[in-house]
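Note that one protein chain is taken out, while the other chains of the complex remain in position.
Letters are used for the chains, namely A and B, taken in the order the chains are written, and counting of residues starts over at 1 for each.
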Amino acid sequence: MTAGEAAALETRGLCKSFGALAVASDINFRLERAARHALIGPNGAGKTSFLDLVTGRFPPSAGRILLGGADVTALAQEQRVKRGLARTFQITTLFRGLSVLDNVCMATSERLGRAGDLFRPAGSRRDVIDGAYASLERLGLADDAPRVVRELPYGRQRLVEIAVALSLKPEVLLLDEPAAGVPSAESGIIVDVIESLPSEIAVLIIEHDMDLVFRLASRITVLVQGKVLVEGTPQEIAANPAVREVYLGERAPT
Amino acid sequence: MMARNHSRSLISVADGLRELFSLAATAGSGGGAARRTPSQMPNAVDVLRRSHRLRPLETLPWLVAAAAFFLLPDYLALGAQILLAVLFALSLDLILGYAGIVSLGHAAFFGVGAYAAGLLAVHGWGEPLSGLVVAGIAAGLIGMLSGAVILRTRGLTLLMLTLMIAAMLQEAANKAGAITGGTDGLQGMQVSPVFGLFRFDVFGHTAYVYCLTVLFLGWLAARRIVHSPFGRGLIGIRESEERMRAIGSPVFRRRLVIYAISAALAGIAGGLMAQTTQFVALDALGFERSGTVLIMLILGGVGRLYGAFIGAPLYMILQDRFAQQDPVYWYFWIGLLLVLVVVFARGGVLGIGERLVRRRSRRS
Partner (left out) sequence: MDAVSIFISIAFHGLAFAMVLYLVSVGLSVTMGLMGFVNLAHGVFAAAGGYVMLTLMNGHGVAFPLALAVACLAVAAGSVILERLLYRRLYGGDELDQVLLSIGLIFMSVATAKFFWGPLPQPMHPPAYLGGQVDLGFRSFPTYRSFLIIAGAVVVSLLWLGLERTRFGATLRAAVDNRRMAQSIGIDTKRLFTLAFALGSGLAALGGALGAEILAIDPGYALEQLIYFLIVVAVGGLGSIRGPFFAALLVGTADTAFKYLQPELGAFFIYAMTLALLLWRPHGLFGRA
C-alpha cells in the first residue's frame, strides 16, 4: 500500500468479534477506483460481515475504514451512503409493499436531499420521479415500475436491488451475491447489468459462482475465517495451492 | 394515503387481470410480457404525481361533521369529545400506521397536553388558543425527550418503554397532588371565550366548532406530512429499516421527528379535552386511554389516515349507547370485538371496505 492516489475503499487492520467468534481479523483491503473486484471464500468466511463493517451496520472492534482516502470509521451508515457507498443485500431487502418506482424514488429522494422535506408533496418532485424512472429504464425495469415488489419474480427483485443502489449514484458499489437464488435463465440479465455498470464505479462483488467471478472480476480476494488468505488476479488465484486447498477443497471443483 | 393504497390496490388488480390475459396470450405467442409495455410507465409516474391530490371522498368526514352540527344539536357535547378523540387517534396513526412504532403509552402525550392546558386555565391564563399551543409544545417536548431515549430500542423493549413512560408520568401526576389535584383531578379552570367572542356554552356549540376547526387543521398538517417525502420515508421505515439505512436515511432522526409531531398532536387533543370539559383526571395519562385509542384506530384501520375518522366515532358512539347503561358489558363486548378483529378482520373497517372493493372489481 504505497502513497499515491487514495483507493476508492480501504480497510486497515479491520477486526470484529462477537464474543469468542472473530468474523474479521486484521483485514487490510484495497478497492481501487473503477476496479472490478471479487470477494470469495467458503461459507462463514465473513464476507457479508465484511460488507456490514464497511457500510457501518455494526462498528468494528478495531481498525479503520477509508472511503476515497477519508476516514469514515466513526460515521453512521447513512453518512457513508451520502459519501458514495452503496450496497445490495444477499437476502433481498426492499420495501416489499411498495411499487418498484416507489422503491427507487425513495433512494433518489434521499440522494437529492429531499427526503427530510415535511411539507411539499412527494408527488410534486419531478426531479426525483424522473431520476428514478431513468434508473429503472436503464436496467430495463420500466415495465415493472408500477408493480408491487413482493409480486415480482425473484430475479426481477434482485435487479430492483441493484437499481436502488445505482440510483444513489455511488462511487463504490458493494454487491452481495447479486445472482444468488436466481434461476440461471434470469441470472444472465443480472450479469449483463453488472458488466455494463458505469466504469467509473468501483465494484466489489461477493459471489460463489466461480464462472461469474472469473467473468466479472479483474482482482480477487480470498477470505477464510475472517482473514485475507490471498489476493491477486484471477489467474493467480486459480493457480494458488492454498486457495485450492481451502476454498476449492470445500466446494465441488467447478 | 388512502388514495395511494387505493390506487395501488387497483393497480394490482389490473395487474392480476393482465397476468391472466397474458397467460392466455403466451400459450400462443410466448410474448406475454410485451403486452404490458408502452402505456405503463407514464401511468406509474402519474399515479405518484397525483397521489397527494384531494379526492372527493376525502371531504366526506367534514360534510358529515358539518351536517351533525345542524342535525344533532343535542349531541354536540359528545360530538366535541368524538372530534378530539379523532385527533388523538390520528396522532397515533402517524407513528403506528406510518412509522410502525407500536405504543402502549400514547396517553402520556394526551395527558401532558391536558394538564398543560388545564393548569394554564386554572392559574388565570384562560385564553384557549394559546393554551392549545402550549399543550402541543409541552407534549411535543416530552415526546422529543422521551423519544430521544426510547426510540433507540426496538420491538418488545420499545413497547415496554412506551408503557413505562406513561406509567411514570401518571405516577408523577398522582403524587404531585398539590399541583395536579391528584386523584381528585384538576378542577377550577376558567376558559375564556374563543377569540374573546365565543363562550364555551353548556350545549357544546362552541366546543364542537372549536374542536372541529382544530381537528381540521391537524388533519391538514397530518395529510401534508403523510404525502411528503418525509412521510413516504416513514412508510419505508415501517417496511424495512435496514433498507432505509442502506439508502442513506437517518432513521433515528426521522422516527424522532414523527414521534415528537405525533406527541404534539396528541397533546393538542388532550388540551382540547381539558378546555372543553374543564376537568382533567389522572386517567388522561392512563393505560386504558392508551389502549382505547389503539382500539379506535384498529377498528377504523391503521395507516390509512382515515381510520381515526371512522374508528373514534364508532367507538365513542357505541360506548355512549351501551356503556352508560352497563359499563361491565361494554368492556366485555369491546374486548370480544377486539379479539374478533384480530382474528378475522385485520385492517379494520377501512380494510374490510378495501377488500370488498377489490373483490367487486375483480368480479366485474
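Everything that follows uses one rule, which is that contacts are C-beta pairs under 8 Å (C-beta built on N, C-alpha and C of every residue); 3 or more make two chains touch, one makes a residue touch a chain.
Everything numeric here is computed off the predicted structure, so don't read it as measured data.
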{"item": "Omitted chain - touching chains that are shown", "value": "B"}
{"item": "Contact partner of the left-out chain, one of B:Glu171, B:Asp184, B:Asp201 or B:Asp320", "value": "B:Glu171"}
{"item": "Listed residues B:Asp184, B:Asp201, B:Glu288 or B:Asp320, member touching the removed chain", "value": "B:Glu288"}
{"item": "Among B:Val149, B:Ile179 or B:Leu356, the residue in touch with the chain that has been omitted", "value": "B:Val149"}
{"item": "Among B:Leu76, B:Ala89 or B:Leu104, residue touching the chain not depicted", "value": "B:Leu104"}
{"item": "Chain B residues that touch the omitted chain in the full complex", "value": "96, 102, 104, 149-150, 152-153, 155-157, 159-161, 163-165, 167-168, 171-172, 174-175, 287-288, 291, 294-295, 298, 302, 328-332, 334-339, 341-343, 346"}
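Here is the rule we use: only the chains that are shown with their structure count from here on.
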{"item": "Contact set on chain B toward chain A in their complex", "value": "8, 11-12, 15, 33, 36-37, 40-41, 43-45, 47-53, 224-225, 227-233, 235-236, 239-240, 242-251, 254, 257"}
{"item": "Partner chain B, residues of chain A touching it in the complex", "value": "55, 57, 76-79, 81-82, 86-87, 89, 93-99, 101-102, 105-107, 109-111, 114-125, 128-129, 133, 136-137, 142-143, 145-148, 151, 164-165, 168"}
